[in-house]
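Only a single protein chain was left out; the remaining protein chains are all shown in position.
For reference, chains read A, B and C in written order, and residue numbers begin at 1 within each chain.
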Amino acid sequence: MTHLWPVRVYYEDVDLAGIVYYANYLRYIERARSEMIRAAGIDQSALRAAGLVFAVARLEADYLRPARYDDMLEIETRSADRSRARFALDQAVRREGVELFRARVTIVCMDTEGRPRRLPEGMAGL
Amino acid sequence: MTHLWPVRVYYEDVDLAGIVYYANYLRYIERARSEMIRAAGIDQSALRAAGLVFAVARLEADYLRPARYDDMLEIETRSADRSRARFALDQAVRREGVELFRARVTIVCMDTEGRPRRLPEGMAGL
Amino acid sequence: MTHLWPVRVYYEDVDLAGIVYYANYLRYIERARSEMIRAAGIDQSALRAAGLVFAVARLEADYLRPARYDDMLEIETRSADRSRARFALDQAVRREGVELFRARVTIVCMDTEGRPRRLPEGMAGL
Partner (left out) sequence: MTHLWPVRVYYEDVDLAGIVYYANYLRYIERARSEMIRAAGIDQSALRAAGLVFAVARLEADYLRPARYDDMLEIETRSADRSRARFALDQAVRREGVELFRARVTIVCMDTEGRPRRLPEGMAGL
């Protein structure tokens, strides 16, 4: 499944070079993951109430070109890999089709004590 | 009681004009409040475990001069006012003695349902 | 003029109580101001290139009820007051019509040396 989500760059996002601060791409791609999960009909609050938590376990990111103040960006999120208790997503940030940032994000499903748990049913369709 | 706390300005804090983004002064002064409470021997985690929460109810802030990348700042926090369930602090951000920002922050003590609660004993000395 | 702008609450926005961290309302209302200025046809980058900068000079904010993770919020921005070199905006954050946060934000127009400058023409319609 491929999911697209728009993000605007605001003052809060850029550093003194007028480009997006490197940690803020992680905020952008997390918004896109939340929206992909919402679009799949999965209720994160309900999962949490049921004692299931998703946590980022690993991140590999390439910063290719800078995003700038006021840019309109598009985040693409795609399923990359999946096992019993973890899955990986490939996420790209683009401006008018040009890739600025890409990351592979590995996410684990845990209970609230941090033990790995089987991915919930609804995740199969992602 | 007057409490002083140093803060360094990093990349994460400034905007494209090279000055501290206006919301980030609120992060700085919250760090100073946490440290003042720690210095007074109050354990916020224990209060929270006991069902007591502090929340900002009102903020009045004046932005006087910009703080810049790499500046070393000092936050001064002083008790300003107090009633049964709320207290006010005056906080100032200075660089080499020059005031850059000042705020009056009114904080309420609540239970976890949001009902006002009497301030805990240890707060009397603040 | 009244301007409305939607904001979704993400993980990046909330604190350990599951409510929006107090400084983050300032990020939300700044996004709304940027969008209001864009909607009025004013190009902030062009103003900056021409040596004009807007800076927040004063902020009065009331935190009425907490916004929570995953909430869909609406920011209302209204002109409140205006003089030669400064203007004030009233901004409210609502969830399903209920006011959670409101602020009066006073903004000054300056040159890059920080001297007050007359508001640009296009601001008259705000």
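We adopt the following convention: contacts are C-beta pairs under 8 Å (C-beta built on N, C-alpha and C of every residue); 3 or more make two chains touch, one makes a residue touch a chain.
The model shown is predicted, which means the values in this text are computed figures rather than measured ones.
**Q** Using the touch definition from the top, which of A:N24, A:T77 or A:Q91 touches the missing chain?
**A** A:N24
**Q** Which chain A residues would touch the chain omitted from the figure, given the whole complex?
**A** 17, 22-24, 26-27, 30, 53, 55-63, 65-66, 114
**Q** Going by the touch rule given at the top, which residues of chain C touch the chain that is not shown?
**A** 11-12, 14-18, 21, 23, 69
**Q** Can you list, in ascending order, the chain B residues touching the missing chain?
**A** So the residues of chain B touching the unseen chain are 8, 10-12, 27, 30-31, 34, 44-45, 69-70.
Keep this in mind: only the chains that are shown with their structure count from here on.
**Q** Which chain's mean C-alpha position is nearest the mean C-alpha position of the whole protein set?
**A** Chain nearest the centroid of all protein C-alpha atoms: C.
**Q** What whole-number Å value describes the gap between the mean CA coordinates of chain A and chain C?
**A** 27
**Q** In chain B, what residues contact two or more other chains?
**A** Within chain B, the residues that touch at least two other chains are 17, 23.
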